[in-house]
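Pasting a structure here, questions to come.
Heads up, one of the protein chains got dropped from this complex, but the rest are sitting where they should.
Order of writing sets the labels: A and B. Residues in every chain begin at 1.
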Amino acid sequence: MLKDITLGQYYRADSVIHRMDARTKIVGTVLYMVSLFIFNNCICYALAAIFLITVMALSKIPPKFMFRGMKSILFLLLFTVFYNIFLGTGTVIVKFWVFQVTYEGIVNAFYMLVRLFMLYVGSSLMTLTTTPNQLTDGLESLFKPLKIFRIPVHEMAMMMSIALRFIPILMEETDRIMKAQIARGADLESRQISKRIKSLIPILVPLFVSAFRRAGDLALAMEARCYHGGDGRTRMKEMKFAGRDVAAWFVIAGYFGAVIFCGIYFKGFTDYLVAELQTGLELIVAFVKGIG
Amino acid sequence: MNLETKNLTYEYDAGTTQAVRAVDDISISIPSGQFVGIVGHTGSGKTTFVQLLDGLLKPSSGSVYLDGEDINEKKYDRKSMRAAMGIVFQYPEYQLFETTVLKDVCFGPLNMGLSQDEATKYAKEALLKLGMQEDSYGASPFELSGGQKRRVAIAGVLAMNPKILILDEPTAGLDPEGRDEVLGLLKKLNESGMTVILVSHSMEDVAKYVGRIIVINDGKVFLDGDGKEVFSHVKQLEEIGLAAPEVAYLMQAVHDAGIPVSTNITTVEEAASEILLKFQT
Partner (left out) sequence: MDERIVDIDQITYEYNRLDEEGNVEGTTKALKGVSVSAKRGEFITILGANGSGKSTLAKHINALLFPTEGTVTVDGNNTADEDKILEIRQCAGMIFQNPDNQIIGSIVEEDVAFGPENMGVESKEIRDRVDESLKAVGMYEFREASPNKLSGGQKQRVSIAGVLAMHPKCIIMDEPTAMLDPQGRREVIRAARALNDVEGITIILITHYMEEAVYSDRIYVMDSGNVVMEGSPKEIFSKPEELKKHRLTIPQVTQVAIALKEAGLNLPDGILSRKELVAELMKLKECRHPDGLKIRLTDKVRETRNELRD
């Protein structure tokens, strides 16, 4: 179900990671994502995993809570694995129709799986430890320089934080409208595409009407509370870099440096792994043949 | 049609550590033609319960029987069940979607496989019952006032001619007259033989119109009986965040002051005559 997605949810706890400045966390997460993708090598992934596990332990978020949302990206993971294993290029092991299994494909599938998994956990960690408002404040502050190009940074941040707040409400509403129309005999399970699209109208129209009504109400409520854009606005929770942020910057920089070093130093590692896998498999095949 | 539940249980997030039992082992029977009020505070599980009754949620365990047949059986004819049971959700006006009032009300009957003519006929009947006159049928439902929208939405369910009608807080947000109109209509429908199940948190409404009250708390049946029986448990009702009708408190206060009136009173008329009785002898 949609509500199982942990992404975009805040998990309340008191930890170093929670107290860290949102900007540190945003930049850290971005650098971490980059680090996952610039090199294709086991040692780098090991480093990334150590980094991730450390942050996870510091954040005091129960791993169970984090993995609950995994189900929603399971399909993506399976698809990636399938794609890499059966449609890869390189030394072919088995071939049938358009599919071919290659050694490189297997290694790549494994890499992608690890990458996506760590990507998901890493970004979840950020959203779980940062309230949506802190997050948008952080983004607003980071993108402030863009204001010179007349990009409405404040307005965009505000829109984002409102969207985040209303997603669960609209989701609940969708559920209610769907049930109400099913109770009136709406056929939502039809196989015919044309019927299916038609059956969406009784759900989408009320949903849009409701979303607009809420938007109107909210605009009025914001105006009533003296909202007049970003000019002259102050903050209750001012963003300040603390000692822990400085420490975090050092850790992130250290991690990133280490990844780059390992990535270059162990450049041939993937080829080595492919070769190893190949020899291993050949040995097994020979062994099986020998028995036969 | 008789509606019955056996050990009906529903859990949200079943199987996880955060599983919440919204409905917990409810076994009740609602014979044809009853007017039942289901009361409970927000989050007591009453809405989940009626959604289970209508087959919109699948029970975690236990069953719902309509005329003796389990509605969650694989072979059960759900389409005819949908025609037999109608449910009006909270704020039903938010489910309107068609371009005209009449078309919107026809949606249900058409889904039931009726011809356009039949559907129109039923739709018009339903609209008239709710006091919506012919001249409004061509209007867009979104242009109507709040109270009118509510009526059109209820008509949309009524037009399916259900034998059992479930309503979740149909009077929420209506003004006193609007409330009385809707509840009066339900009474009439019930008198014509329809089973009406009214979910409400207004004790005054329930006391005035309903024959049987089922109080739900923490997903369980807390009290089940007629108004006098249920409202004689004022203290227990308060403990679970509900209140008796204002007159019940009044009679309690009169009683406590030393005038020996009966406290088994739920409506204004009863209260007045009971007090008079004590002043006359």
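The rule is short, and it goes like this: a residue touches a chain if its C-beta (ideal position, glycine included) is under 8 Å from a C-beta of that chain, and two chains touch if they have at least 3 such contacts.
Note that this is a predicted model, so its numbers are computed, not measured.
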Selected residue (touches chain absent from view) among A:70, A:142, A:162 or A:277: A:162
Candidates A:64, A:150 or A:225 - the one touching the absent chain: A:225
Hidden partner chain, residues of chain A it touches: 10, 12, 131-133, 161-162, 164-165, 168-169, 213-214, 217-218, 220-228, 232-238
Sites on chain B contacted by the missing partner chain, in the whole complex: 41-43, 145-147, 172-178, 201-204, 241-243, 245-247, 249-250, 253-254, 257-259, 262, 268-277, 279-281
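The rule is short, and it goes like this: only the chains that are shown with their structure count from here on.
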Interchain centroid distance [CA atoms averaged], chain A/chain B, Å: 43
Interface residues, chain B side, partner chain A - complex: 16-17, 51, 54, 56, 79, 82-83, 86-87, 89-90, 92, 94-97, 107-108, 111-112, 142, 156-157, 160
Complex interface listing, chain A residues touching chain B: 64, 68, 173, 176-177, 179-187, 201-203, 205-206, 209-210
